[in-house]
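A single protein chain has been omitted from the complex, and every remaining protein chain is retained in its original position.
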Amino acid sequence: MLDKFGIAKRIAKELQDGYYVNLGIGIPTLVANYVPNNIEVILQSENGLLGIGPFPYADEVDADLINAGKQTVTTTHGSSFFDSAMSFGMIRSGRVDLTVLGAMEVAENGDIANWKIPGKMVKGMGGAMDLVASAKNIIVAMQHVNKAGESKLLKRCSLPITGLGCVKKVVTELGVFDIVPEGFKLIERAPAVSVDYIKEKTEGNLILEGDIPEMILD
Amino acid sequence: MLDKFGIAKRIAKELQDGYYVNLGIGIPTLVANYVPNNIEVILQSENGLLGIGPFPYADEVDADLINAGKQTVTTTHGSSFFDSAMSFGMIRSGRVDLTVLGAMEVAENGDIANWKIPGKMVKGMGGAMDLVASAKNIIVAMQHVNKAGESKLLKRCSLPITGLGCVKKVVTELGVFDIVPEGFKLIERAPAVSVDYIKEKTEGNLILEGDIPEMILD
Amino acid sequence: MLKKIVANAFEATQDIQDNAVIMLGGFGLCGIPENSITALVKMGVKNLTCISNNAGVDDFGIGLLLKTRQVKKMISSYVGENAEFERQLLSGELEVELIPQGTLATRCMATGYGMPAIFTPAGVGTEVAIGKESREFDGKTYLLEHAFKSDFAIVKAWKGDAHGNLIFRATSRNFNPLMAMAGKITIAEVEELYEAGELNPDEIHTPGIYVNRIFKGSNYEKRIEQVTTRLKA
Partner (left out) sequence: MLKKIVANAFEATQDIQDNAVIMLGGFGLCGIPENSITALVKMGVKNLTCISNNAGVDDFGIGLLLKTRQVKKMISSYVGENAEFERQLLSGELEVELIPQGTLATRCMATGYGMPAIFTPAGVGTEVAIGKESREFDGKTYLLEHAFKSDFAIVKAWKGDAHGNLIFRATSRNFNPLMAMAGKITIAEVEELYEAGELNPDEIHTPGIYVNRIFKGSNYEKRIEQVTTRLKA
């Protein structure tokens, strides 16, 4: 089974040289720590920054320089600033190659729910609805089950939807799943996790083709 | 009767302190020469400049700095550059206080024709259609009659329309006309021009109320 | 002569009345018009509708206006950092309209660009789409979203000049230039105020035509919501 760092590490293997990537808050943000040394990836922050650098040293902290999670960050070589309309323009026009975000639920048809729990204080969707409606390649990073132990990979989302049929891949502590027309296709198992265990924890249609390899995280 | 400089001079009296103004090619451009000394007017060029300065001295000519008429210009204190989408954004959103442009025909309902003569090579509308569709205050500067001696202040435009019901005022060599619901209301006569002469040269409905003063150009 | 410079936030905001619809620039606490918010609190203007990506925190930013119950309605994309906000919302004292962030940004731009409405795919199939017109282009569905109407836009810039030209710094740009274009009356507070001609025309983000009033702000606190740092190696 993977911890959150393992999930981030596995997602980092999806990165390709020259990719423009938007990383959501939470586990997705961790992906930045595992970008392979031999490739260059440019991180987009939807408040208006291309080229997010590492967190600043204490004496570099700049109130005017934050990411979409409102954390202080730095720039890198080749960064640019722009307003939020252009930022979502990049997203809507498909210039961002990969979007990684968290979710409360993902359905076997690629629907995602990650912004609202009825009966709880609603904090808002932020940029999530724009991202999921526009990004051409969306990977969800999340825990496989919720705190009550219920599967978050569902036949149909039970929570209010953030976007329709948009998720391409899900990475959880149990494995990697491609969303295909028939449902969740198990691509890789997490270390020491059995197919049967994954089956038990997945409510949505699970597709098993041939021998499912265990993932290699070097 | 006015010459083209007189027309420009008369239009300059319409300028108010702090106005943002777009001046078309031809007589309108001359208006810039007669801005009263005690007011400040900012000229917009739709290719992407706010704050057009005078023509450059010979040793200042800069190929990257032109107006919408493709003439070399300069900047002034407080100028800014922007792209053409923002430029027309300013125009469409009503931020430009006054637009002065030439015309082939103006109709008594405020329609304007100034971009195309059937049977002749069509050069294009450039920004004219955007300007007339959006500007809140449009003054036309033109000759009262065409080369054939026919009135250009018409009941209805005969040439292809540039915009509908948009002209607010017309200044010709003969006088100043407000466009009101009933037609062309003569506001001022040019020096030494009689009301009867203006009547003779105006095809559209001419409205004469009371004594029409002769204009004063100081 | 252009008379855009005013003395301070009080002079800039003095004609903002009860029930006004105001836009406030900033993302989180980054790039917010601190001086103007303070002035609005002191003036006590009531029943405001605030269009702003966020709602501040309990004791800073728009949170200050919430604390004094001056806000009737928030139009935002994310409001999750504010306990007083939550209390007022749950008690029904406060109305909230949540809008996807890109839609919020683009609806501001639409106003500034004289476009009455825009199409965006954000929110298709969700409750955001309820009651909205949708339309397909090239096989993809979009929602029709309307340009914002507001009485005032209040923005914060780094540098400004007497013509109202603005330059923003780093990610404090965010919604500021968009809202600057969208106010019926736009008020800009700046850290550094220059004479006309002192700013490079190529570097201006908001041309002065969009700005009605400008003043040099003071005592910027520039609070940070989440100071995240790394250790020196």
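Note that the chains are named A, B and C in the order they appear, and that numbering of residues resets to 1 at the start of each chain.
Everything that follows uses one rule, which is that a residue touches a chain if its C-beta (ideal position, glycine included) is under 8 Å from a C-beta of that chain, and two chains touch if they have at least 3 such contacts.
Just so it is clear, the structure is predicted and the values come from calculations on it, not from any experiment.
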Among A:Asp17, A:Asp59 or A:Asp196, residue touching the chain not depicted: A:Asp17
Contact with the hidden chain (one of B:Asp83, B:Glu150 or B:Glu200): B:Asp83
Contact residue for the chain not shown (choose from C:Lys3, C:Lys42, C:Arg87 or C:Lys140): C:Lys140
Contact footprint on chain A, counting only the chain that is left out: 17-18, 20, 39-40, 42, 44, 50-51, 75-82, 85-86, 88-96, 134
Positions on chain B contacted by the hidden chain, ascending: 45-49, 54-58, 60-67, 69-73, 75, 81-85, 87-89, 91-92, 111, 121-130, 133-134, 160-164
Residues from chain C at the interface with the omitted partner, ascending: 106, 113-121, 137-138, 140, 142, 146, 167-170, 173, 201-203
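By definition in this document, only the chains that are shown with their structure count from here on.
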Distance between chain centroids, defined by C-alpha means - chain B, chain C (Å): 36
Chain A-chain C separation of Cα centroids, rounded to whole Å: 29
Chain A and chain B, separation of their C-alpha mean positions in angstrom: 56
Touching two or more other chains - residues of chain C: none
Multi-partner residues of chain A (at least 2 other chains): none
